[in-house]
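With one protein chain removed, the remaining protein chains of the complex are shown where they sit.
What follows is chain A.
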Amino acid sequence: MPALNGLLWLISYWLIGEVVIHFSGLPFSSGVVGMLLLCATLGVLGRVPSSLAAAAQPLIALLAMLIMPGVVGVFFILDELAGQWFAIIIALLLGTLLSVITTLWLLQRLIGRSDAH
């Protein structure tokens, strides 16, 4: 069962993340700490073990389904946030437009310049 082997790896790294956060007091999520540790481990190994890929690939493919119970929650807080919706929508639309402009402009200058060398 290579996939189970890989799943045990993923769960172990998540638990290591929990322990690291508990003792360091840093405000990170255990998933992110586990992800960085996993990436560092793979860098040391120099390859992706097939058992890990067998667990990681299907889990990543399922991410959309795993976040669905959370997404549905937004329809049930519509009343709670009444009166704030206008600010929220404007912040999201205008904020995203501004950050798209900034990203594209910055990259054009930086990558365009390094290509010209």
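Please note the rule applied: a contact is a pair of C-beta atoms (placed from the backbone, for glycine too) under 8 Å apart; a residue touches a chain by one contact, two chains touch by 3 or more; residues count from 1.
The rule we apply is simple: contacts and distances are computed from a predicted model.
Selecting from "Sodium:solute symporter family protein", "Class I cytochrome c", "LrgB family protein" or "ABC transporter permease", the unshown chain of this assembly corresponds to "LrgB family protein" (UniProt protein name). Residues of chain A that touch the chain left out of the display are 7, 10-11, 13-14, 17, 26-32, 34-39, 42-43, 48, 52-53, 55-57, 59-60, 62-77, 81, 84, 86-108, 110-114.
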